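The other protein chains are all here in position, but one chain of the complex has been omitted.
Letters A and B mark the chains in the order given here, with residues in each chain numbered from 1 onward.
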Amino acid sequence: MTRAVRRILFLVAGATLAWTFFLAYSPMPPLGSVQSRYGDAVNAITVPERHITDAVTAVNFDIRGFDTLGEEFILFTSVLGTVLLMRRQKDEPAGDHEDKAPGRVIPRVSDAIRVTSLALVPVTILFGLYIVTHGQVSPGGGFQGGVILASAPVLVYLCAEYKEFRSLLPLRLVAVAECIGAAAYILVGGLGLVLGGIFLQNVLPLGQNGSITGGGIVALIDLGVGMEVGGGLSLALLVYLEELVEEKEE
Amino acid sequence: MLPVLPVALPLLTAAVLAALSKVISERLSQLIAIASTLTVLAANLYLLKLSSSQPIVYWFGNWRPRHGLALGISFVIDPIGAGLGAFAALLTVAAFLFSSEYFDSVGNHFHALMLAFLGSLCGFSLTGDLFNLFVFFELMSAAGFALCGYKTDDPGSVQGALNFAVTNTIAAYFVLTGIGLIYSRTSALNLAQIGRSLPSGPLDALVLVGFVFLVCGYLVKAAIVPFHFWLADAHAVAPTPVCVMFSGVMVSMGLFALARIYWSAFDPSLHSHVPALRVLFVGAGVITAFVGAFMCYIQRNLKRLLAFSTISHIGLMLIGIGLFSPEGLAGTAIYSIGHGLVKGSLFFVAGILLHRFKGIDEQDLHGKAAGQWATGIVLLLGSIGLAGIPFSGLATGHDMIAAAGHEAGMNWLSWVFVFAGAVTSAAVLRTGGHIFLGWGSAKEQNQAPKHEEKPETKAGHGRTPATMFLPAAGLAVAGLSLGALPYIQQTTFAAADRFENSHAYIARVLDAAPFPTLRNESASPDEWPMGLLTAFAGLAIAAADLATSGKRTISAILAAPIDLLHRLHSGHIGDYVTFLVLGMGSFALVFVYCLR
Partner (left out) sequence: MNYLPYAVAAWLFLIGLYGVVSSRHLIHLIICVGVIQSSSYVLLLSIGYKTGRVAPIFSDIPASTPAVDPVMQALMLTDIVVEVTVMALLLGLAVQIHKRHGTLNPDRLTGISG
């Protein structure tokens, strides 16, 4: 199809879809007035029954914890797929990529960036760990904290030479950490199976209201997911960087 | 513990294999993967037996419904779901066996990805929650994209994988929008809860569009016209074991989603509209069957040819589900397993040809495989299996769906099956004649554009290893004899009847009420003549083609439509998405205006 034909056909298709959206959204209640029995029921039970003050984490890791297991594995599979897709084929010479366009001089990384990034790395890691462990108390949890943790290597990359960066963050360690995090979720579920009879049953003692020990298994799952997400995103980052820069064989 | 095993075990094994990938050898990794898959197969078969009288309901985290409101996620295990999961495990074992010779430098990530794929297939077929279904759909897609683009050194491979990925991701967002629409009306994500909360009586556009988005998003996965374009591209370029999984069970899962969503959540409210729904879905199935059969015949790349024949047969399966009766659903269940077995064996034959002769183009391989008697016989068995020869799974399915069609007043359905079966099997037979017997001329008039396919294996091109031949032969024999299993029609009919009993399903999930006994009686006559007729028609068409090559008056008459069909399947992602949107919008508007 030529571009023009495709565009015209899409205008027709888009018009039908737009009309469909109009018909579908017209009977919706106005913003803010959608009735939600499910949400209200969840809000009513998270604190008394699970001592979790963040209802979103309670839904994610306890009430609908099995969904999150699936989501975690989607992340795991996508990262695995990315690693697989970016692997070096036999017909590609190693080490012929450079982190610059030909004929250009790389400007030296400014000292301001170096100092700021270096200073921010421990802060970021600490903040990431805080978010991971306080998912039950305040907004946070394994997914968000894991993403913050995965941004720490980016800061290191900004302020260090690539070789130093690679030596600080070995690929194998990150990959293994990711796999352990993924397996941990299933093992915690298995713990629920063994101790309570049902997969993902909350069998650990529920701590105090609003503390990081609240929620029983949610604390463990948070740690596992944080490791998995942090490891997974770092691995994806590393794989992409390898694509672009010179490297030695491991 | 058993309900969780089919999902938790493959996923755990995948994580472990990925962690240990540089430490253990490929053989050990393959053994672990096969062991895990066999356990899943056994678990699913046992679940099938356990759930044969009552669906098993399993609430994760022990979050049972309170005051009739479902809070947690449930697995609702019934024979059809468990059966599909078992079948997925069987195909995975065959794929693992076949890939022993494959993939010289893969590391163990292939096994991890296949296990994740298997886990998602099992979860998809066992779950009773709408968002959980979506999550497993996404997992299936992610693993599928990675497996499809596996051969990164092949230019067509990554393009096919991208087409697959973009199309299915857009379909996933349609599904998510549909979930949102349904949630806004029912405030529920559990299928049984949705069934209870949807109002009966005239439905408004919100629920109808939500239903269409949900169902059509999953029908993209099932490759129904006009959502089918990605399938041929993906199959043509994916590694052979992956093609077997895609064609054998992944596309059937799209149809399973339609059945599951309709019968668990929407039947109480849409029941009065079943005649209109019948027309719509059977119509879509018939169109898909025809388009798939035509496109299949004009291909010269064997894998692409088989991919289009999958599209044709999935159209036939949609006809079975679209009749909205237990007979039709049971027929589709048997048909899908029979088709998966036969298609799997044909893909394995294609993989053997690729391994031995480093190519898969019908013209390039002309006469090269003369003397490969065993493989040729497997191809022959596979192709007459596609035609639905008596005793094959496809024949039993055909009989039951045709009987359901009679009950619904559509007596002509059997001829659609005959046509699609004859044309698709003729295409395979014609290819077999070219490759194995050297019949027909080597210089055909140009049909489809040629695709280069690089070999997938490394060494030993002189002989066909047993690990490649045995899965091919085994699946073909199983597919051809499926219909002869004792009581298969009655037990599947009973399972389908229970599957379609929405009120009992909802009561079982939400109130733990026991299931009543069978409502309907199975009454399907044997249609021996139709199966034989289809097989003979297929042989006749193939023979005529091989004998008159070079003087193809028919192809001259049909040149213009054939050319149009080729140009429509352009490989351009923009075209595919345009047709997807067109199909989605049209389905939705037809639904809203015909069913209000």
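One rule holds for everything that comes next: contacts are C-beta pairs under 8 Å (C-beta built on N, C-alpha and C of every residue); 3 or more make two chains touch, one makes a residue touch a chain.
What you see is a predicted model, and the numbers here were worked out from it, not measured in a lab.
S.K.: In the intact complex, which of the depicted chains does the undisplayed chain touch?
M.R.: A, B
S.K.: Out of B:P3, B:G61, B:P79 or B:G149, which is the one that touches the chain we can't see?
M.R.: Reading the full complex, the residue touching the unseen chain is B:G149.
S.K.: For chain B, which residues touch the unseen chain?
M.R.: The missing chain touches chain B at positions 131, 138, 141-142, 145-146, 149, 152-156, 158-163, 165-166, 169-170, 173, 176-177, 179-180, 183-184, 189, 233, 236-237, 299, 304, 448-449, 451, 566, 569-574, 577-578, 581.
S.K.: Over the whole complex, note the residues of chain A touching the chain we left out.
M.R.: Interface residues of chain A facing the absent chain: 3, 6-7, 10, 14, 17-18, 21-22, 25, 28, 30-34, 36, 38-40, 42-44, 46-48, 53-60, 64, 67-68, 71-72, 74-75, 78-79, 81-82, 85-86, 92, 137-139, 141, 143-144, 146-147, 210, 229, 232-233, 236, 239-240, 243.
Simple rule for what comes next: only the chains that are shown with their structure count from here on.
S.K.: As a quick test, compute the distance in whole Å between the mean CA positions of chain A and chain B.
M.R.: Each chain reduced to its C-alpha mean, chain A and chain B end up 31 Å apart.
S.K.: Spell out the part of chain B that touches chain A in their complex, as residue ranges.
M.R.: 1, 4, 8, 11-12, 14-16, 18-19, 22, 58-63, 66, 69, 71-73, 105, 109, 112-113, 116, 119-120, 123, 129, 131-132, 135-136, 138-139, 142-143, 145-147, 149-150, 152-153, 158, 181, 184, 187-189, 204-206, 209-210, 567-568, 570, 572, 574-575, 578-579, 581-582, 584-586, 588-589, 592
S.K.: Considering only the defined contacts, which chain A positions touch chain B in the complex?
M.R.: Against chain B, chain A makes touches at 1, 6, 9-10, 12-17, 19-21, 23-29, 34-39, 41-42, 62-67, 69-71, 73-74, 76-78, 80-85, 87, 89-91, 172, 175-176, 179-180, 182-183, 186-187, 189-190, 192-193, 196-202.
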